[in-house]
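Every protein chain except one is present and positioned as in the full complex.
Chain naming follows the written order as A, B, C, D and E, and within any one chain the residues start at number 1.
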Amino acid sequence: MKEKVFYGKGMKSIKDEYLDIYDAIVDLNEAVYSGKVLDYKTQKLIAVAIAASNSDRRAVKKQIISAVSEFNVSKDEVMDVLRVVLLTSGMPPFIKAVNVLNEVLNE
Amino acid sequence: MKEKVFYGKGMKSIKDEYLDIYDAIVDLNEAVYSGKVLDYKTQKLIAVAIAASNSDRRAVKKQIISAVSEFNVSKDEVMDVLRVVLLTSGMPPFIKAVNVLNEVLNE
Amino acid sequence: MKEKVFYGKGMKSIKDEYLDIYDAIVDLNEAVYSGKVLDYKTQKLIAVAIAASNSDRRAVKKQIISAVSEFNVSKDEVMDVLRVVLLTSGMPPFIKAVNVLNEVLNE
Amino acid sequence: MKEKVFYGKGMKSIKDEYLDIYDAIVDLNEAVYSGKVLDYKTQKLIAVAIAASNSDRRAVKKQIISAVSEFNVSKDEVMDVLRVVLLTSGMPPFIKAVNVLNEVLNE
Amino acid sequence: MKEKVFYGKGMKSIKDEYLDIYDAIVDLNEAVYSGKVLDYKTQKLIAVAIAASNSDRRAVKKQIISAVSEFNVSKDEVMDVLRVVLLTSGMPPFIKAVNVLNEVLNE
Partner (left out) sequence: MKEKVFYGKGMKSIKDEYLDIYDAIVDLNEAVYSGKVLDYKTQKLIAVAIAASNSDRRAVKKQIISAVSEFNVSKDEVMDVLRVVLLTSGMPPFIKAVNVLNEVLNE
């Protein structure tokens, strides 16, 4: 299953206790990240963009960590994603994501 | 200036009456869509994703129209973007964007 | 499949062209609306609440129509849901949903 | 009651059918718009800002109409509010509100 | 006053310093949680749903704690609420709320 970094601990408890939800998520995840044209890496960057636009610090961190570990995504690439966030979603979500990016790459 | 389709009518009134804002937006737009690594088309798809995630019907439409006219983006490509929206943002923003996509490509 | 009213036209095009996404949504939908304790009607009212809280006029309308046609939900019941929206999400989403509710019940 | 323009039709139905909610809203509205230091006009501009930041076209329109009719607020004043929206919330909510502003002042 | 767990410390300072706001909130709260048809527990679950959909970690925690202490709400019940969040709002708010739920019930 792709995205396993992203789902983490919560996903394990769902697998143990709510298998029907778990199976539905696994299938959805599979369908989502099996695009016809775009590769998985581009979809991953899109997931970073959405998390950043929503100002969701935790999701941005998980997605950047996952993008770096799976695709060795560079700081410049993530920053190119965040440029679009700056224009479409404003300074606060942008700067929050930049801070997360700096944290992740300096860990 | 890139993205001119997107800004439309409102942008013209800003140019006429608030030149300082207009200039700042043009410069910001230029910096945003001059990524170091990602090409403009990928950034454009990211803008579609963010608009869809925010459930912003009007912005989704503008961005898809612009992506189609500038890059001849296919339905499958946009749908690959919207797959990520489905997983990260849920059914209502996803289905709204799918409806817009169908409208735009049947116009 | 439950919720068929909600998904409407867009869902048909997905079934025709993107069967993998369609199947994943159907399975997710099934898992979601097969709660262990809460009945489907209560889950439906929760869906109304979330749509209203997100100020999503179209989703509120679909959900109320579906709740009325499937469970004959009363105006008072929906209003009890919207009371919580007023407290947690403020006047604009509340009044928007009240307007939709009045429209639906007077159609 | 202040803000009566804003609440409109939906508010009337609430008064007729749900007097307890109506009374609570009237009291809340009174407490909100009876600031200790800021005048009502400044609070009104803040309401415009929040509606614009939330990309809520309908609420922006109601708030601008109300601000113009009650305080004869100028286009420049509203634009000064929307400048902050541009920086904090990005282009799509900003341009949407600019379009509404132009519509209202040309009606 | 219902919901006293939810409001906590901030509410106390408002009572001491801004009695007009405090009184308006108490009245609003009373009107909101005095539904005509739905019982308080169902409204409480709706409040959990809205907090989770908004990805508001702190509000989800307060609402779940309050639902458990007032109604002895079970994990399965909250999970039935969160199922709807998964479908309507996507994975990140869902998994965030699942994590909070696990935390609260293991404290």
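By definition in this document, a residue touches a chain if its C-beta (ideal position, glycine included) is under 8 Å from a C-beta of that chain, and two chains touch if they have at least 3 such contacts.
As the structure is a prediction and not an experimental result, all values here were calculated from the model.
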item: Chain E residues that touch the omitted chain in the full complex; value: 6-11, 13-14, 17-18, 21, 25, 51, 54, 56, 58-59
item: Absent chain, residues of chain C that touch it; value: 86-92
item: Interface residues of chain D (partner: the chain not displayed); value: 28-29, 31-33, 35-38, 42-43, 45-47, 49-51, 53-54, 59, 74, 76-77, 79-81, 83-89
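One rule holds in what follows: only the chains that are shown with their structure count from here on.
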item: A-B against D-E, pair bridged by the larger set of C-beta contacts; value: A-B
item: Candidate from B-D, A-C or B-E with the same interface as B-C, over half of contact pairs in common; value: B-D
item: Inter-chain centre distance, chain C versus chain E - centres from mean C-alpha coordinates, in Å; value: 20
item: Between chain D and chain C, distance of the C-alpha-averaged centres to the nearest whole Å; value: 27
item: Whole-Å separation of chain centres (CA-atom averages), chain A against chain D; value: 35
item: In chain C, residues with contacts to at least two other chains; value: 21, 25, 28, 31-32, 51, 54, 59, 79, 83, 86
